[in-house]
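A protein chain is absent from this complex, but the other protein chains hold their places.
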Amino acid sequence: MPGKSRLFLFFSLAPAFAFILFFGIYPFLFACFYSVRSFYFGLNVDNVFTAMSNYHNSVIDPLFQYSMFVTFVFVIVSVGLQLLIGVGAAILFSVIKTKAFKYIQVFLSLPLMMPPVVTGFLWWYLFNTDLGIVNYYLSYFGIMPRNVNLLATPITALASIIYADVWMWTPFIMIVTYAAIQSIPNDVMEAAIVDGAKDRHLIRKIILPRIKTALLVVLLIRVIDAFRTYDLVYVLTGGGPGTSTQVASLEIYNTAFLKWFLGQSFAQALMLTAILILVGNILIYLLRRGV
Amino acid sequence: MAKLVVENVTKKYGPALTLEKISFTAEEGQITVLLSPPNGGKTGICKIVAGLDEVDSGKVYLGDRDITDLEPKERRVSMMFQKLALYPNMNVFENIASPLKALHLPPSEVINQVEAIANKMKISHTLYRKPGTLSGGERQRVALSRALVKNNADLYILDEPLTNLDAKIRASMRAEFKILQKEINQTMLYATPDPIEALALADKLIVLDKGKIIQQGTPEYIYRNPINKFVATFVGYYPINLIEGSIIEKGEKIILQTNLFEIEISKLRDSVKDHINSKVTLGLRPELLNVVKKEPKVQESLDLFYIKGEVFEFEIRGSDTVVYVKINDQIIRVLESKITKYDIGIKVWLQFNLKDIYLFDAESGLLIR
Amino acid sequence: MVKVVLENVGKVFKGSKKAKETVAVKGFTAEFPSNKVVGILGPSGCGKTTTLRAIAGLDPPSEGKIYFEDKDVTYLPPIERDAALLFQFAVVYDNMTVFDNLAFPLMVKNINKEEINKRVKETAEFLGLSDILKKRAKGLPASINQKIALGRAIIRKPKVLLLDEPLSSLDPESRLYLRRELKKVIRSMDTTVVYVTHDQSEAMTLCDKIAVMNEGKVHQYDTPENIYLNPATTFVAWFIGEPGMNLIDCSMEASEGKYYIKIDGVSDVSFEVSKWSHALKESDKIVLGIRPEFITITKTYKKNSIAGKCLVIESFGSFALLDILTNCSPNNIIKVKTPLSDDLPKVDGDVYLTFPPAYIRLFDKKSGELRVVMTE
Partner (left out) sequence: MKTSAFIKFILVTLITLILIAYFDLPIIVMIVTAFKQRADIFTPVPKWIFTPTIKNFVDIFVGTTTMAEGTLAIQNSLFFVTTSTVIAMFIGSLAAYGFSRFKFFGREDLIFFVLAQRFMPGIVIVLPMFVLYSSVGLRGTALGLILLYINSALPFVIWMMRSFFDEIPREIDEAARLDGHSWFTIFIKFVLPVARNGFLATFLFSFIFTWGEFLFALILTTPESWTMPIAIVNSRVSSEILWGQIAAYGVISIIPVFIIAIALQKYLVRGMTLGAVK
């Protein structure tokens, strides 16, 4: 590479990597370093090396265990539902060959464009016992008594969070899946139609095998983001009632800012990262294998 | 205008292609054509000469300057790309003016020069349109204009300038290009994968394959004396027919024996005497073969051969017919300069002249005669 | 075994904000006889694929009718037509094996396993695919892919076989073999074949009749020989042949009760056309067409020949293509194709061109239609 080109390459990459090194790598190393120390922020506790005890204490802490459990339930149920509804609707629209989806897709995308905090508040309002339309209409149609506070019992609170998350993210899967189906070469669909394929053949033999990759990418993005979910839960239930909807990010936040035990919160955050890397790698492995 | 000398240039382009010890000269004011099948190395050479790719070793001289390590803009070369590379966000005027603007010429000068070249290339009417709205032929002309407007260039590189055109337009552009080249009289390096284009345009032809120069010379010379089987197959209107065989001596006679036929080639004794009892490959150019439908009487002269076969398939191309004649499972291509239809499977005789045969060494592939 | 009839078929693509309304095909009327191969030939964008898709039922025409024998199929979905379609870029279902690919059209009809097995075996045998039946259809060479697609088309024995440039994406060698395969298939099946292509040699070689199209209109529907020798319009004259006909502006003049064609810009060349004067009288301008291979070229002057200068010689081994600069209009270059000999003119040398009258075709300049075939 001639000198001038080399120079340009250096200056094109340097600023971005300066940022990433400082704001990506530095915090990570910092967290690694203090995750093995008894590091309390602003409290008068000795900051000493404690080996793996932060990790050990987290793992045996029933609260942390529970938060991981809730997180897993949330991720699996929520992403599962989103996939089911999103992919289903996208396939339906593709098979009945209507352009309608193209026109409504911008309206469907609104939930996921909203600031998550606003979404949280919106659903908090909608689930409100006295004012929310959810309770009103559910009781109006006799499904449920009016005065039940959905956010006040553990199961319904988690269900409400999942419901809000599904509302927010299903359009994402729907739109991406629809785009993936549209990108199947017209030739292939037409060849199958001329070959006499009916809708169920088209879906099973042509569409599904060809959108696998796109679905995996979507799944990867969704699963990782769902594991990190914070804002929606913070606003909607704040982890309550009690700690019943305390997802991992919230638990880590509490360790840091209620107990001010940053050492342990680093350990917990790094364990969450490790799980993300593991899950991410499994999905990437599947992707690379070209399922 | 200057002479281009490429000396021992070597460059590795990944596992599929390495340019190996490329050396050639492009003479002043001539078109030197680089001809190779796709991925044979011609684009690599163009880019190296233009300065877009670096050499691993070797030198490039333009005139008396060593340009091996110069930046593209310091080389005084101009290039037209196969994909044209017109700037889609700029109109035709701005596209053509780009090289002049880089030279910081005064605006009036830029306008004059752009308008002059646009007139010459018959694209004046498109000057204020975006390339996306032009037809294929017009876009080709814009790209060519941009390459030619830089009149301080010593060398013009044209990398497959006609490849993206419709066959019908390509044929007429070819002639036009030849006329243009005569007019501007500059040193040109022209890359193409199309042997017909190469034969028609070249002053000097360089045949490449897999990153190596196989043969260089005038087009006529290469057509008549292909150095090996590859050149014989590649350079020509249609690929040459190759038939495996061996040369044996029977008493006084020298016989070429193939599994399709045996012919006497005693007259070629001088050229084949070193290859008696060895394996050879016979080459027959499709355009020098004839198909005879009626059985010939006796051999009219010793130099004319008739081989019996059957019509496997035929194909009408313009005013020509390509007949595929099957002899013992091998298919021989024959080009006839007229339109004839054949019934598939009928008996025919292949006719050719002793003076038109090529013989190659079976192992090395090199031309014997 | 059905004949396909097109009755005034037209297709208009509705305009949108970005694209204007485009007429892809207009007034296509033709009868494609059963058990024959009919070609639709034209440059890209001429409407040939649109026509084919209308016959296949993928996009119904916006006007006109399509019949298979006597049955009106204009608006029937593809499934109910019994027509098979082969695309330019072979479509294989690459997530399935070759076997499943071939079996697909039968599988979707719920035909029983044994029958499917039997027919897949037969078809594979016929096309030489038996060895790779168990392979996954991904990453096979283009020629094999097209064979698989062909297999899928013929396995259900369609009444009409539609081919959309099936050979144009293949290399010359596999094209040769696949073309033979195609011929074999066509001969062995009772089917009407419609072959769409932009490659005139494919059309001339394969088809019994050819419809030449340009800009949505059929210019000529005729046998290959007639299309080559007597093109119905100047477009066909230019399009067919490599290179196509030279087209030269002329006018008709009368003198001493006889009629002559004179080439514009060339004073001393004329051809007597009294026999056909009635056909030419309505035209104010006439275009003379002559194929490059029929022009005689000499280095010395001959009577009734056009003087010119040799600009470019492209030599191709056994023949040469010459560009001759003359005073003819509209395009002062006349292309000549001549066998290679030692007698060829040199570049920049003076030459004289003679047009044998039997090969001259006269067109009306305005409409472009053929008016006169000059036979002696």
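Should a chain be cited, it is by its letter among A, B and C, assigned in written order, with residues numbered from 1 in that chain.
Operating definition for what follows: contacts are C-beta pairs under 8 Å (C-beta built on N, C-alpha and C of every residue); 3 or more make two chains touch, one makes a residue touch a chain.
Note that the structure is a prediction, hence the values are computed from the model and not measured.
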Over the full complex, note down every shown chain the hidden chain is touching.
A, B
Among B:48, B:77, B:118 or B:268, single out the residue that touches the unshown chain.
B:77
Omitted-chain contact residue, chosen from A:148, A:184 or A:221
A:221
Given A:45, A:63, A:131 or A:278, the one touching the chain that is not displayed:
A:131
Per the touch rule stated above, chain A touches the missing chain via residues 1, 4-5, 8-9, 11-13, 15-17, 19-20, 22-24, 26-28, 30-31, 34, 41, 89, 92-93, 96, 98, 100, 104-118, 121-123, 125-126, 130-131, 133, 136, 167, 170-172, 175-176, 179-180, 183, 214, 217-218, 221, 224, 227-228, 230-231, 234-235, 249, 252-253, 256-257, 262, 265-266, 269-270, 272-273, 276, 280
Taking the full complex into account, what residues of chain B touch the chain not shown?
47, 50-52, 71-73, 77-79, 81-85, 87-89, 98-99, 101-103, 146, 150
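Going forward, only the chains that are shown with their structure count from here on.
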Name the chain whose C-alpha centroid is farthest from the C-alpha centroid of chain B.
A
When centres are defined as mean Cα positions, the distance from chain B to chain C in whole Å is 28
In the complex with chain C, residue positions of chain A that touch it:
185, 187-188, 190-198, 201, 205-206, 209-210
Chain B partner, complex, touching residues on chain C are 43-44, 176, 179-180, 183, 200-201, 204-205, 224-225, 228, 239, 241-244, 291-293, 311-312, 314-319, 321, 323, 333, 337, 339
Residue positions on chain B within touch of chain C in the complex are 166-168, 171-172, 174-175, 178-179, 196, 199-200, 220, 223, 236-237, 285, 287-288, 312-319, 324, 331, 335, 337, 339, 344
